[in-house]
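Notes follow once the structure below has been shown.
Every protein chain but one is kept in place in this view of the complex.
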Amino acid sequence: ADKVIIGNEGTYPPFSMITPEGKLIGVEPELAEEMCKRMKVTCEFAIMDFKALIPSLLQGKVDVVGSQVTPTPERKEKALFGIPVVYNPDTYVVRKGKTYEFTPAGLKGVRIGVQRGSAMATFITSQYGDAPVVSLYDNPDQIKLDLLAGRIDMTYGAKLNWTAELIDKPEGKDFELAGGDNWSGDTSIAPEQRGSSWIVRKGEDELIAKMDAALKSMLDDCTFTQIRKKYLSVAIVAAEAACVAKEG
Amino acid sequence: MELLALGDTGYGDELLFGAVITMKLAVYGFLLALVFGLALAVFALKGKGPRWWLFRVYASVFTGVPSLLIIFLFYFGGAEIVRGLLSPLGIRVKLDVSPFAAGVAALALVYAAYLGDLIRGAILNVPKGQFEACEALSVPRRHLWFRIVLPQALRLALPGLANTWIVLLKDTALVSLAGLNDLIAQAKIAAGSTKEPFMFFTAALLFFVLISSLTLPLVRQVALRLERGQRRARV
Amino acid sequence: MTFDLALAWENMPALMAGAWTTLLVTVTVMAVGGPLGLLVSFARMSRHRGLAFFGAAYVAVCRGAPSLILLYLIYNGLAQLDIVREGWLWLLFQHAFFCVVVAFSLNHSGYVVEIMRGGMEAVPAGLIEAAAALGLSPRQVLWQIRLPIAVRYGLKAYQTESLIFMKSTAAVSAVTLTDLTAAANEIFYLTYDPFTPILAAGFIYWVINNAMRLGFGWLDRRLNRHLAPA
Amino acid sequence: MEFAGLDRYPAVSMERVDKWYGRYHALRAVSLTVQRGEKLVICGPSGSGKSTLIRCINALEPHEGGRITVNGILLGPDRVSVLDVRREAGMVFQQFNLFPHLTILDNCTFAPRTALKMDKAKAETLALRYLARVHIADQAHKYPAQLSGGQQQRVAIARALCMEPRIMLFDEPTSALDPEMVGEVLRAIEELAADGMTMICVTHEMGFARKVADRCLFMDQGEIVEDAPAATFFDAPKSDRLQAFLAQVLK
Partner (left out) sequence: MEFAGLDRYPAVSMERVDKWYGRYHALRAVSLTVQRGEKLVICGPSGSGKSTLIRCINALEPHEGGRITVNGILLGPDRVSVLDVRREAGMVFQQFNLFPHLTILDNCTFAPRTALKMDKAKAETLALRYLARVHIADQAHKYPAQLSGGQQQRVAIARALCMEPRIMLFDEPTSALDPEMVGEVLRAIEELAADGMTMICVTHEMGFARKVADRCLFMDQGEIVEDAPAATFFDAPKSDRLQAFLAQVLK
């Protein structure tokens, strides 16, 4: 393929966002641009709701979903996953001073907000059944608003994002992370290989192989880490370890 | 407020582009719906024959189901539907339905059903004498329709048309859910990137209120023009 | 284009739960927005300039704004205000359902105002004069003659608005409620089947729509008994 | 009848009444006295102010200058006595104006029950009596749209009578009717007239006027141009305008 259309959501800082000039920036778009350069293809971004990304991929409207997708059994049936671009474990965000026991009994009646159509939503229902009161949101911003407003007691979502978007910010002073790191994806995946990836349609084995090769080379020469550092201070994949160590 | 500025410092220009897309979507959708609705109205004009029933079935489906579902259906399934329709003819096409195309098609088909009903009612309300006078004067069909009946029907249908336009305009908001970068989508993106949702949503709200408020005086102008001759000159 | 009957059947309980939410929202909003619209229509038609202006502005905003945005501003916007969050209002506004009812009632009532106004203005002046000539007070004329007749005139327009509004309640998924459309979308996100959940939900909407139509038809026959041939 | 002294007042008296519609002078210093029991017919060209005149008597239109008294009740420009006056004077319109959503019986009982707080049974007895008087009691349970124009107009008369007014005002009661139905309505009015009720009737039915009226008025451009007993009115019109009018109407 000479031209690859990459789907991205544009509303997921710091991984993906849009500047006032209307430019798509963030960890993932920049990684993707570098990847395309190395693959010697021209890339074009299509920005859409996260929920529309996978259907658009399946319908051929985009060639790659360039927003981190957590592998679940259902998704793996439909698409090919590349190497992880981010291991972003999921965690709970709760009000400071509240302790919960993360079992169906412990969360009985507790109000949890999660994103619609996400692996996290599936995880919560599979873990706790209908014990907690689950509210479904279209995007994490709405979850944050309701968390602040007190409509929900906790949320369950990507640790990196919640740290950057709430805990590290002044309005997040009353909140803390809880429940440790969790993996909402396919549990059959070995822990060291866990992580969210970019995906392509089934049958595009050639494309995914080229992408993986390009990403690997970026990891190896530490370009990956340089790009990541522009937005985030901590490593996002295990494969970064060498580069992180080198720089001390 | 500088977040709403035009140019590189704010999202004003993005919103504006979004607004242009929204307007384009609404205008194309409405015009197509009008043409198609008119065709349906004329098609189903006469009494309760098979054509009327066919129209009822069509209207029942397209007005019975939310436009959002029809937009989704066209967006995610449109290519397949068209391929399915064409393949018996031996035509194979590679085609992709853009959100804009899906939006226009869905809005046009849905609102054609509403407008068809409206226009049909208006035509039936044109006094029968107007048709008879034309017949008695041997006026050709084409002139009967385009110069006598439709102008008068338009006058009767106008308030309903204005109403439908406003409803359709607001319905365009749904196409953002299929990935079109219209005003609502731009407002969502700006809100997501800046974490200032209220400013952008209020701006979007004002845009819709403004357009629909402008519609009414505009319609009044058109009405006055169409009403030419209907008003009794007060002496 | 394939419709997966098994999948649709398997998800029927989720779809029905969604449909129940859709119905509940629709009925509640009609019960709240109808009388509210009637009230504002009096302001809109009032000779008092301030009231009339309020009525006109109310219609412009409530009718002109997409309910999705209205809903968003009420649900998330009001929650930003400390007076709302710390006062008794929070007891109400903390619930998504309450916000939905408020937002949609504003929207719905905007239409009701215009429908009522149209109906009231269409009542022949002669009928009102006849009632006045019989010695009825202006209040009696309004409530006993003008209003009942205006309601009959407006019924068709109200039916159209209600049916459109019922379908527009799909926007409630933006504030955590899972209505019929949201339920269908949940299934879609899990299966990525572009047809089955949408067509199944579409069918349920169609049924609700026609049930409402029948209800209105019945009401119309009851109210317009006097037009039936002897 | 309750007031022994009532007979001293004329049924209607107008003194130099002026009526403006915006800048249009619709009644120009009209003076008129109608005695109790008198039958008055008003005619005149379209736009001459006939309807305006009787609508002022009934306070359906406010008047700007002069005095109107109805059975001794002064209808000042302040209009405080509007409801009282309307109970004295019943009105029948050209377009019937029956309430379409009420049955014939309900049309007739409606005003007595709401305005006079009469109880249901009494109001219905009353209504049936007046419906019988206009020969239409058998239609009591139908709706207006189910009756012919002539029947509807007779219901309108019964409805006005149910308020037991002392004066009846008719504004072209037969001009919206098919020629064949005019007769039945005029007959109903004639019967009322025979009962001694005070009546003011705008009509162009000259035959009817001749037979029923004590007195005829001719109006033109907001003024009463001629006011004469019925006989001389038709046979010896004085003013040119009335002569021309009669010539045209009688062909």
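Letters are used for the chains, namely A, B, C and D, taken in the order the chains are written, and counting of residues starts over at 1 for each.
Basically, contacts are C-beta pairs under 8 Å (C-beta built on N, C-alpha and C of every residue); 3 or more make two chains touch, one makes a residue touch a chain.
None of these values were measured; they are calculated from a predicted model.
Visitor: Please identify which of the visible chains the hidden chain touches across the whole complex.
Guide: By the stated touch criterion, the chain not on view contacts B, D.
Visitor: Among D:164, D:178, D:191 or D:235, which residue is in touch with the absent chain?
Guide: Spelled out, the listed residue whose C-beta touches the missing chain is D:178.
Visitor: Out of B:45, B:139, B:199 or B:223, which is the one that touches the chain we can't see?
Guide: B:139
Visitor: Mind pulling the chain B residues that touch the left-out chain?
Guide: 127, 129-130, 132-140, 143, 147-148, 151-152, 155, 226, 228-233
Visitor: In terms of residues, what is the contact footprint of the unshown chain on chain D?
Guide: Within chain D, the residues that touch the unshown chain are 45-46, 178-180, 204, 207, 248-249, 251.
In the analysis below, only the chains that are shown with their structure count from here on.
Visitor: Average the CA atoms of each chain to get its centre, and name the chain whose centre is farthest from that of chain B.
Guide: It is D.
Visitor: Can you identify which chains form the pair with the largest number of contacting C-beta pairs?
Guide: B-C
Visitor: Based on mean C-alpha positions, which chain is nearest the centroid of every protein C-alpha shown?
Guide: C
Visitor: Please tell me the distance, in whole Å, between the geometric centres of chain B and chain D computed from their C-alpha atoms.
Guide: 53
Visitor: How many Å are there between the centre of chain A and the centre of chain C, using C-alpha atoms for each centre?
Guide: About 39 Å, centre to centre.
Visitor: Could you tell me which residues belong to chain A and also touch two or more other chains?
Guide: Residue numbers touching two or more other chains: 55, 59, 145.
Visitor: Check each residue of chain C and list the ones that touch at least two other chains.
Guide: 76, 80, 188, 194, in rising order.
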